[in-house]
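Missing here is one protein chain; the remaining ones are kept as they sit in the complex.
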Amino acid sequence: MKKTVLALRCIDKWFHDQQVLDHIDFDVNEGEFLTLLGPSGCGKSTLLRLIAGFDAPTSGQILINEKDVSRMPPNHRHVNMVFQNYALFPHMTVFENIAFGLQCQKLSLTEIQDRVDRVLQMVKLESLKARKPHQLSGGQQQRVAIARAAVNEPLVLLLDEPMSALDHALRKDMQLELKTLQRRLGLTFVMVTHNQEEALSMSDRVVVMSHGKVEQIGPPRVIYEHPNNLYVAQFIGETNVFETEVLAVDGNNVTVNIEDHQFVFKTRVALEPHQKISVLLRPEDLRSWDNSEVDDTKDMISAVVEQVVYKGSIVDLVLRTDKGTKLSATQFFDEDDENLDFRLGEHVWVEWPFGWEIILPHEA
Amino acid sequence: MNRFFKLIYFTLVFVFLYLPIFIIILYSFNNANFSALWHGITWKWYRLLFSDSAILSVTVNSLVVGALAATFATAIGTLGAVTIFKYRFFGRKLLHGLIFILIIVPDLVFGISLLVLYSMLHLHLGFWTLLLAHVTFCIPFVMVTVYARLKDTNKHLFEAARDLGATELTVFWRIILPLMVPAIISGWLLSFTLSIDDVIISFFVTGSDFQILPLYIYSAVHIGVTPEVNALVSLIFVATVTIVLTAYYFLRKQHAKMG
Partner (left out) sequence: MCGSNGRLVGRLYCPMKRDIFFKQCSIVIIFAWLLFFALLPFTLVLVGGFLTGGTNEFLSWHFTLQSYADLFQLLYLRIFLRSFYLAGITAIICLILAYPFAYIMSKFSENVRLFWMLILIIPFWTSSLMRIYSIIIVIRVKGWFNGFLLWAGLIHQPLHLMYTQTATLIGLVYTLLPFMILPLYANLEKFNWTLLDAARDLGAKQLRRLFKIVIPLTLPGIIAGMLLVLLPAMTMFYVPDILGGAKSLLLGNLIKNQFIEAYNWPLGCAVSVMLTVVMVVMIAFYWKMTTPKERRELM
């Protein structure tokens, strides 16, 4: 079993009479890359600041290596932070920036020299150590900020939207680099972001938050393929939702009516007849055929093409079913189906591989 | 037409602002005692100035008070600006209000207020009472200058330093002070120029045994100011302009480098 390095126990945070965090309770394992994901204002940055020690929770405990640090100032927590715009000290060189934390610990000159050089090597910035921050590119600044935090060998390294100061083209590269760097440094990372793509591509686990609450915690794949609720499903990627109700239940099989077709799905959730449910389907799971391509349309939904967005290797379609539901469907070019020529107003049949649908109890 | 109007207007304002200075400098070369009439050029007054121990001693007094007041006011004002910027404490609003009042209150009211305070404490009017007054009226200007710069600084810099294990004192010495250098220099220069030119407050808070230049001039205006004073003021003017412009040139260059 993995060792827990950071534990949050029932964290509540109020600003005046507004609750920004509501019973946050989860553990972070040693060496893991955990991401707090949510829209702006969901409380994820507040949570990060609580862990860093810039603010204290209204109630609850923050345990680092089983020691309660909720009331400790930032400099006594063995936690370091990479700030949103990096907050590099403009009047110090790269070397001085990185050495700052070690100097505060009053380490010997040779040890400081040693450790800074080692971390500079790890982030591949040895040649730039005499530069001032304003002489560095955005990506280099990010690496200095990470090095400055990492050199103190924190138990947890916190990153507040580390990609937001970079331009769009650089972000993809830095995502990979950050992940590699985390493995090389062997540190526990807790990152805050509002970008779901970033969260999915870098993290070992993702914590999805909304309105100060944790909605779901899990590996990216689980979050994407088995969302706990409608909110998570809709926040992570695009989703088609059919609101409907259960007609009959037979063990693990449920009969459901979608667009006047009866489907039988397997489900792990316990459902009752007449219960209202949502059936979710990702756009890339939907396949559309034109009339000439199909014979048996029993389990297919009839729809009309409303919009075609050509994106190179894929085509995004907006479809309208006969009952008026809007669907989005992503079609991939592949060898089996080279005929991806959809016209506006064309009639299509829509299907999906059974078992790929997500069934959730209806939420008010 | 519009451009012509602008030119005339700017020239007039320019003449209005600079004519008195031009006259001060011109008459420092006038070869006549007291006279407002022009009697030809001479260097005599500059030579006499440096052998006039009375005028030199009040000048030294002014420079000493100016430099000390500027230094103390900069130290206290910088600390004050950082305090108001960083901390939330009881009476912070009152402090804000006091600074606003000190800036807006007429010098005269401030001068007599200190005079009343000093007389109730039975303090002997002289160097110390003058210095305390100058430090006090310079503090708000330093605070406003430094505070404005603090507000423009990324506040995460201070949090980052705390996060890396710095104590409040380390943050102050190693992060805040170096970043505030331009504002601190501006504040010092502003205080110095305010202090060496102050007439109204100084008039009330110093005694006969400690004279400074503005008061020396003020006591001379009715009998007539000698061109020696013109020479002195011209020299101080040239020195001030040189120092301040050089300082601003370097500060701007550094500012441009920092981005």
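We just call them A and B in the order they show up, numbering each chain from 1.
By definition in this document, contacts are C-beta pairs under 8 Å (C-beta built on N, C-alpha and C of every residue); 3 or more make two chains touch, one makes a residue touch a chain.
Here the structure is a predicted model, which means the values were calculated and not measured.
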Practice item. Would you mind spotting which of B:L95, B:L123, B:L177 or B:A247 touches the chain that isn't drawn? Key: B:L95
Point to revise | Selected from B:N31, B:T71, B:N154 or B:T193 as touching the chain missing from the view | key: B:T193
Study note, to complete from the structure: Touch rule applied to subunit B and the missing chain gives residues 6, 9-10, 13-14, 16-21, 23-24, 27, 36, 76, 79-80, 82-84, 87, 89, 91, 95, 98-102, 104-110, 112-117, 119-120, 132-133, 135-136, 139, 144, 167-169, 172, 193, 197, 199-200, 203-204, 213-214, 217-218, 221, 225, 229-230, 233, 236-237, 240-241, 244-245
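Everything that follows uses one rule, which is that only the chains that are shown with their structure count from here on.
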Check your understanding: What is the distance in Å between the mean C-alpha positions of subunit A and subunit B?
Key -> 56
Point to revise | subunit A partner contacts - residues on subunit B that touch it in the complex | key: 154, 156-157, 159-167, 170, 174-175, 178-179, 257-259
Study note, to complete from the structure: The residues of subunit A that touch subunit B in their complex are 52-54, 73-75, 79-81, 83-85, 87, 89-91, 100-101, 104-105, 134, 148-149, 152
